[in-house]
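Note that one protein chain is taken out, while the other chains of the complex remain in position.
To keep things simple, chains are lettered A, B and C as they appear, and every chain counts its residues starting from 1.
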């Protein structure tokens, strides 16, 4: 994904929590008022320091956590962004404990966004787990250029996130759950396979979710001679290319930084076997 | 202060915050439900780990903070205790950020209590700053054995704590503020001096507050050939005599542990010049 | 990792000749002489306790302030306040219930005094073993030397080894260039095991007064902050010697302790955690057992040294 000169520059703001709501399963929705927020292209992310409250300085946990910008709420002043997240460990657990009025440090927007589909072409978006959060803005903008099919997967219905928001976009929504509690019983990549086999060809393919899921999506695309954009995850300390901590191997043997060269990559460029 | 065999043994409980209320100035009142709480003799304290919430483990700040047991609310089940505290640094600031339902680790009751006044004798209690919190139970129990005068001091009215509670005990309450915003303008030890000079002699004297205040109270008592019980403060890591961190010098050159040998001491036993 | 869950786990380990019912001890100086914790739990339920380091004579220690808090850690310069070896034997040991395994910790300023303390402790029935504190970083007279210089350490271990036939652990200082060298010296001189680490030498300042936060200027850093350094040293030492190692440094919970076992420690000591949570050692012991059960590890000893180092 080439970096475009027009990408919004990152800022560091102590944002104010407007709302932090449990949404079933381990899902939460965080709404932050971010003064000066420049907007974020689809697929870009922020670094959040969870639990930063008032002046009570604590350095454990030390590092911020990367989170996709689910969407920017254009109407609010100061601008507001939403983050959809799952409680995975102590960083996200602390985030879950913030209350309206608390402050959270935001650095962003960061990273290289998805390349938009060619106008008129059908876009297939495949999301699993927390990866769903990276796809909303893409779906919203792609829907203005052509037909969009969004395929979302999770272990069970409760673990799905954002379904209603996607549905409200008017895109075609297909669901897969491993336990069959909603939609197709099985993996979301099976939906992708079916869509491609039934499709007319030429679709732009996007995948974001757990590594095995993205790897499978990439395989499915590659088997059909098709390219696929994926959004990788990795541990990050900075998010803007200076700690060199988020390195992953490229297929050509070189090293890429997920935060600076990604998180969006062409699936064929990724050395899948070398991911952490 | 000799340790009596009947002192309640300490326990460690993850207590639940029932209420945490700002009370003006930098004062807060914390009410905790402490399962199994055995009650606490006047002057004893607990160690609190502020901000311990759910399972989000954080080790900064690492150490618990000592707080007097302001009072035990006997009626509740599980028993509840109240702690009156001032925000002094980050430990107490974090405590101030806890919400009802959060958990706080409690270790206690700890330390050696005040020796009760001889029945029928007048008791003079002098409290300043956070030291006021150590005196409520003493006032309550002493009031059942004889007349009690409670003298409370602070920089300004807003920084006073607990006045209404003391007043409700029916004890005689005298106030001093440095800025004159309530009661006598000046130091609370001036009230002590006046009370002693006006008194009949034989009063039991108690002081708890900033070190200079207690030192002055001790001097005032000593000048009149009277003893005085003081409750010292010091940095603490454990609160029950095992880290040896809270040591202070005794007048005889030996070392005392504030948490185990105190916090209550005969003022004459303390090497005031050697306090940290 | 490991097989299917097992129903019973053998938690016993042997640490340099000391039989422990589970691999969790408490670290010297963080557990008093043991009796202070009796209100909180039955001390016989943990592997054992290492008592506060004792000297030939009682010592009074440093002036206040003696402790301070740092990010995820604490500084201390207690100055080895202790009751002396005789009061330890006559007053402190008898206060402990019969089932409690006690390791005595020995510190002194000269080698022959170390040896003398070891002699007095030898044959005392309640003493299961000795730990030589070669590493206290904050006492001016000699503390630094013993654990930081290979020749001096060798002399110390030789002399204390001669003075006692009790199980002998040597507690090393982390303030060294190469912990493996120090570990080998101890093994060579006949130590039965190693305890590592003691505190990291450190300093903090109050910027308003411009004074060190401790009266002693320098202090020892302990707590979670040092855990990754301690873990590294335990792993390095375990590769350098065959005698068992007791891992110490920032252990707050069972997960932390298991890391030390995986890195090659036969047992662990819980230190600073005892202050913030007097039940910490017990919770660590129970947590290790639960972990082993969950992972199908029939004997906790089978966890020791199971680190999987990726091929390069």
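Note that a residue touches a chain if its C-beta (ideal position, glycine included) is under 8 Å from a C-beta of that chain, and two chains touch if they have at least 3 such contacts.
Remember, it's a predicted structure, so these values are computed and weren't measured experimentally.
The residue from B:60, B:137 or B:203 that touches the chain not shown here is B:60. Contact with the chain not shown here comes from a single listed residue; of C:218, C:240 or C:279, that residue is C:218.
Of the candidate positions C:13, C:103, C:202 or C:248, contact with the hidden chain is made by C:202.
Within subunit B, the residues in touch with the undisplayed chain are 59-60. The set of subunit C residues touching the chain not shown comprises 1, 70-73, 75, 148, 175-178, 200-205, 207-212, 215, 217-219, 221, 223-229, 231-232, 235, 250, 255, 258-259, 262-263, 291, 306-310. Across the interface with the omitted chain, subunit A contributes residues 9-12, 47, 49, 57, 59-64, 105, 107, 234-238, 240-249, 254-255, 274-276.
In this text, only the chains that are shown with their structure count from here on.
When you average the Cα atoms of each chain and compare centres, the chain farthest from subunit B turns out to be A. Put simply, the C-alpha centre of subunit A and that of subunit C have 46 angstrom between them. Residue positions 57, 59-61 of subunit B each touch two or more of the other chains.
The residues of subunit C that reach two or more other chains are 71-72, 224, listed in rising order.
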